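A protein chain is absent from this complex, but the other protein chains hold their places.
Each chain carries a letter (A, B and C) given by its place in the written order, and its residues are counted from 1.
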Amino acid sequence: MKKVVVDQHTVPQAYPKKWKKVIGTGRLGLALQKEYLDHLAFVQKAIGFQYIRGHGLLHDDVGIYREIEVEGRRKPFYNFTYIDRIVDAYLELGVRPFVEVGFMPKLLASGGQTLFAWEANVTPPKDYGQWASLIKAVVSHFIERYGEAEVVKWPFEIWNEPNLVDFWKGADKEEYFKLYQVTAHAIKSVTPDIPVGGPAICGGSDEWIVDFLQFCHRERVPVDFVTRHAYTSREPHKVTPDYYYQELAEPEKMLNEFKSVRALIEASPFPALPLHITEYNTSYSPVNPIHDTVCNAAYLARILSEGGDYADTYSYWTFSDVFEERDVPRAQFHGGFGMIGLGSVPKPTFHLFAFFNALGEERLYRDRETVVTRKSDGTIALVAWNLVTEKGDGFDKTISYVIPAPADDVFIKRQTVDEQHANPWKTWKEMGRPRFPSHSMVDTLRQAAQPLMRTARAKSEAGFVTLDVTLTKNEVTLIEIVPVRDETDSYVGLDDALITSY
Amino acid sequence: MKKVVVDQHTVPQAYPKKWKKVIGTGRLGLALQKEYLDHLAFVQKAIGFQYIRGHGLLHDDVGIYREIEVEGRRKPFYNFTYIDRIVDAYLELGVRPFVEVGFMPKLLASGGQTLFAWEANVTPPKDYGQWASLIKAVVSHFIERYGEAEVVKWPFEIWNEPNLVDFWKGADKEEYFKLYQVTAHAIKSVTPDIPVGGPAICGGSDEWIVDFLQFCHRERVPVDFVTRHAYTSREPHKVTPDYYYQELAEPEKMLNEFKSVRALIEASPFPALPLHITEYNTSYSPVNPIHDTVCNAAYLARILSEGGDYADTYSYWTFSDVFEERDVPRAQFHGGFGMIGLGSVPKPTFHLFAFFNALGEERLYRDRETVVTRKSDGTIALVAWNLVTEKGDGFDKTISYVIPAPADDVFIKRQTVDEQHANPWKTWKEMGRPRFPSHSMVDTLRQAAQPLMRTARAKSEAGFVTLDVTLTKNEVTLIEIVPVRDETDSYVGLDDALITSY
Amino acid sequence: MKKVVVDQHTVPQAYPKKWKKVIGTGRLGLALQKEYLDHLAFVQKAIGFQYIRGHGLLHDDVGIYREIEVEGRRKPFYNFTYIDRIVDAYLELGVRPFVEVGFMPKLLASGGQTLFAWEANVTPPKDYGQWASLIKAVVSHFIERYGEAEVVKWPFEIWNEPNLVDFWKGADKEEYFKLYQVTAHAIKSVTPDIPVGGPAICGGSDEWIVDFLQFCHRERVPVDFVTRHAYTSREPHKVTPDYYYQELAEPEKMLNEFKSVRALIEASPFPALPLHITEYNTSYSPVNPIHDTVCNAAYLARILSEGGDYADTYSYWTFSDVFEERDVPRAQFHGGFGMIGLGSVPKPTFHLFAFFNALGEERLYRDRETVVTRKSDGTIALVAWNLVTEKGDGFDKTISYVIPAPADDVFIKRQTVDEQHANPWKTWKEMGRPRFPSHSMVDTLRQAAQPLMRTARAKSEAGFVTLDVTLTKNEVTLIEIVPVRDETDSYVGLDDALITSY
Partner (left out) sequence: MKKVVVDQHTVPQAYPKKWKKVIGTGRLGLALQKEYLDHLAFVQKAIGFQYIRGHGLLHDDVGIYREIEVEGRRKPFYNFTYIDRIVDAYLELGVRPFVEVGFMPKLLASGGQTLFAWEANVTPPKDYGQWASLIKAVVSHFIERYGEAEVVKWPFEIWNEPNLVDFWKGADKEEYFKLYQVTAHAIKSVTPDIPVGGPAICGGSDEWIVDFLQFCHRERVPVDFVTRHAYTSREPHKVTPDYYYQELAEPEKMLNEFKSVRALIEASPFPALPLHITEYNTSYSPVNPIHDTVCNAAYLARILSEGGDYADTYSYWTFSDVFEERDVPRAQFHGGFGMIGLGSVPKPTFHLFAFFNALGEERLYRDRETVVTRKSDGTIALVAWNLVTEKGDGFDKTISYVIPAPADDVFIKRQTVDEQHANPWKTWKEMGRPRFPSHSMVDTLRQAAQPLMRTARAKSEAGFVTLDVTLTKNEVTLIEIVPVRDETDSYVGLDDALITSY
């Protein structure tokens, strides 16, 4: 049995919740939908992310870029009806835009290459002047509507994954740098205080980072932060229109990716730039069933625990299964990225985030499968997990904690997500995988999605609380050890032994 | 191991939810409060009682009866400001008044005897003419505001527990009959279609029923229903200002009480009158801790299961711990009657009602510890309980069910309340019994109040589903056996074995 | 001065609110949006339409028809994720679908002709067998989810405006009849109790009605109702990408259109078929500023007053400016069809409907500019209007009403929409026509959108109330004459003359 002993002389480490700063979302146009906003309200109430980042600001469904004919000449027409509604909704829910600048409006596109079911145009602008005007118009409108003091808090990231041929025509690096340069200058021309950054790459193309920063340095192009994405699934071993199956690499792979970019930045002409991981998840496919599983949560636990050591923010992709890259979702569970499934059913990964959200600001102990923290009121809050990527039953693991007691008497509150609890995907399979479940089926899934809750009372011994915690396969558990101020003596006449059956 | 076998040739019995027709509440004046209405909304959304009955319609806090001086003479003044607000709120929440006519406005009282912390006056009117005018004014106002078609659906019960000296001065039967006569005639003089009844007695004074019906027959006084109360706690073995400890009699005692009144009615000149049990619970004390326990739910299960065999309605006393008979509640848990504790924390008895609410309209089987039903969609819904009034651990009991399968494949959903689950009182004790818990403590109690949820898939064998159900001490469990239409084959490319760890 | 005298011996006419049975909406896919649902909730709370009819059930954004490859063969795949969400939302808001079957999913289309900014495909199916399978799948799914008892209340109308070349390839009548035949049979094969109808034509193509009914008769094709549309704007005198200017024909033109179809039906082999006007408005263009004006309301008043004489239902096109046929709305006001403008700003036409909704079920008097009704509580409710299509100021008109008094004392409540009141379009122009108004501007528009409210007390004379009502240009007014039960004498000590300044 593994033992975790927290010494009384431990110097606590600051443990800021960097995983909480940004959250990812499908394209912005979806933010007009009620179901999407219901999910976002759910997540914001429970967790409270600070920023939200999604694709498609300039995609034609948001409708910003249009043209009209005036006296025989075509002129740009900027329509902010929908983007205003979207940003208004975000701000009302307490989350600011982490702006991703892209994709290309059809009328400005230099080519017809598109991506996703919703046909994101991934070609460079046919006219960089018109593009710059569009960018300036958008930024100016934001400032007019929300005030400069607000908008300078929104980072602007230029494009998405330009190092992939599907996401940027030809994965053309030089063309991307040009786009970046024009866009960054356009933004800064409105106000120099808005932070801009890139290159938003995905996968192992580290030279893009190096070259990008060199380019900015050489060409004196503004750059306020560096971004990249991280997914740790291996190459798929089976792909069908509706499924994508992959093995997961070790969590270290992702952490190392964070770390390596940090090193590249430090070695660059801009060694102090912040690093934002603007997307991460296990798999990059929105039809990989892993996302619906408890294993996904157990896998990501370590990323939440350690990712903040290297990245200034990292943004889970995505909060909701309201998502259309592979068409309208075809079933209640379909391998979507969302923490929240259709019908507002929270998946295990949602609870992982909620559990980490309950941790304290001081870290007392951490290893690869647990992190122990202290809150300002003295409560010890710890998360432990038992990632098992092998098949089959069993794999229970016990950790024995010895922790300085916050009081002589403590109340212990434990919440558990595992294969048997808070696993609506399992329940859904038992129900026969109803694609379009009835209201009462969805109610059952929501009930099944609640973590197992166990509470107990314990006494400290010699200033320590000892706790043996057995973790089942892929369990993620949150344990809170709360100091007790016992008021029992104030109840005059109380005698539990006189109550029937007690 | 006990075996419950439901034959395929069983003729289902109709199983109407008579326990759901009426619910009790502390005095009506409390219905002005937001916390009260929050609890009622909670209960109505989950269960949906049809009527609500509470004390104090004419108590001075509702303020209906006042007097004013006009040209040197005192005249009655009827103020409906608050009662309108109260009844409006009830109707908005989908529940109608089951009117209890009482207690006595101070200005009409013949004496000063009062009851409860809120000082309900329990003396007869000093002037029966003024009393009759008051009753007519109230009924007329109800009809003017809500329409006659609505108001004739409200039963009017005259007074509360007149056979007890604390509740009616001298427990004077003849005086009660006079009050009943005057009141019934006053109501019927406004419209003969409003149902009136009594005598609302409590405890074993059966002769009141007999005499009351004889009186009505002899004096040709209208009577449309008969009411009494039923509590099965024995004499208290310890009483303090804040606690009242009693043993529970067998559930049969209560059922027999229902049954015996039914027999008295049948032997009376009005053999077909409906019987309304207008209050029941384990203990009649609002500071008996039994009400907070799982045992309370396990005890009452049989009453819910069988009470409707004898009573037309029976009304659990009460839905909420917003209650003041023994002063403002002095702690989060204090032995109050409520299904819902302060801060909207549901107690085990709430779930008992919710579980019975999930049963079907056809009863397939019933004994003293389980009832098996079928819903119109074929789902089998059963409740089982394991009442243990002895102290100590253990007492597990297993029931083996053999039930005609609603389909070859079934989905099994089980919800459990027991000493370890949905038992916020236990969690509260572990917390040190905080009297005035913080918001986060109340959140923990609400989480701890959720039933354990377990789901599974099963196959029928030879047309039957076999289910071994182990019940822990005082467990109450709801099991739903739902026919499955399996859609798995429609998922092209699906192969769970390719998902990491599955 | 015109005089309207209602004789005491007038026999009241039944005056059912047929205009309230159905309401139109932009394509169903928009019903996923929060803003859309906010507007619908607003309208339902105030008015409560029974059915809603919109385009695009089968358009690709709702996503019902897809194909998947199974073992090398393409097979249809029916996705109900979005349509379930849409219909769920409608039913929750108390409004049922009046189903319009169309347009063509791209994968089933025989050609590429599309309509509207959202590219509705208007070509016949490339394979009528696959089309029939789709229809059966949709209807079967509706029944499975909502129950047959519910779905048989939904009328199914086949296609939209097939007599127009833009809406049905070639406006090919024979092809339409074929589509109708296949679709009607497909629906009826699932359950014969669902009502089906057509031909949903627009404009003066009366021979379509005649031929359609002949065809159904000859070919024994089921037909349960007849539908057509009605717009009374003349040919446009100016058209730009963002504006469409037309003169309005007399309201009689629309009423005559209703009447003439009724006559055609009566002369047909199905003389008793119901007539549903499934769309009507002044102009058929979603960028005609008339829709934002008070004149639009004054014009339509007569249609609401008299349309029900000829049609069984008639459906105003549309309830909301959330609408995309001409692109995302480009400004707060843009000539959209909606009763409710962006940001939930009600337009004058909304109040017209709200005013008619306040009328009674008995009609006492009607002419071309007023209708006088009585409610079940005796209240007289009348609407009057003063349609002025000429330019310039002036045009006040006074009507003197002499109406049997519901009581000696009456309370008069008058609400007014006119050029100066409840005219947010005027206020918006004063503000400089902000395209994307700030929140505080929208608040101002909502305030400006409230009707003028005036109240007074009057006495009847010789059993009549006399009321001189002056109507300003394009005013629509609702006047309620309510019987008063004066309680003043019950206020002992009251003396208004003792209040400062009174």
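Going forward, a contact is a pair of C-beta atoms (placed from the backbone, for glycine too) under 8 Å apart; a residue touches a chain by one contact, two chains touch by 3 or more.
All values reported here derive from a predicted model rather than from experimental measurement.
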Touch criterion as defined above, residue of B:77, B:128 or B:395 at the omitted chain: B:77
From B:13, B:189 or B:438, residue that would touch the chain that is not displayed: B:438
Candidates C:128, C:154 or C:245 - the one touching the absent chain: C:245
Contact footprint on chain A, counting only the chain that is left out: 68-70, 492
For chain C, the residues touching the chain missing from this view: 237-238, 240-243, 245-248, 289-290, 293, 295, 331, 388-391, 409, 411-413, 415, 420, 426-427, 429-435, 444, 447-448, 450, 452-457, 473-474, 482, 484-488, 490-502
Interface with the undisplayed chain - residues on chain B: 32-35, 37, 63, 66, 68-69, 77, 79-82, 84-85, 88-89, 141, 145, 241-242, 327-331, 342, 435-436, 438-439
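Operating definition for what follows: only the chains that are shown with their structure count from here on.
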Whole-Å gap separating chain A and chain B, where each centre is the average of the chain's CA atoms: 47
Between chain A and chain C, centroid-to-centroid distance (C-alpha), Å: 44
Junction residues of chain A, two or more chains touched: 241-242, 331, 435
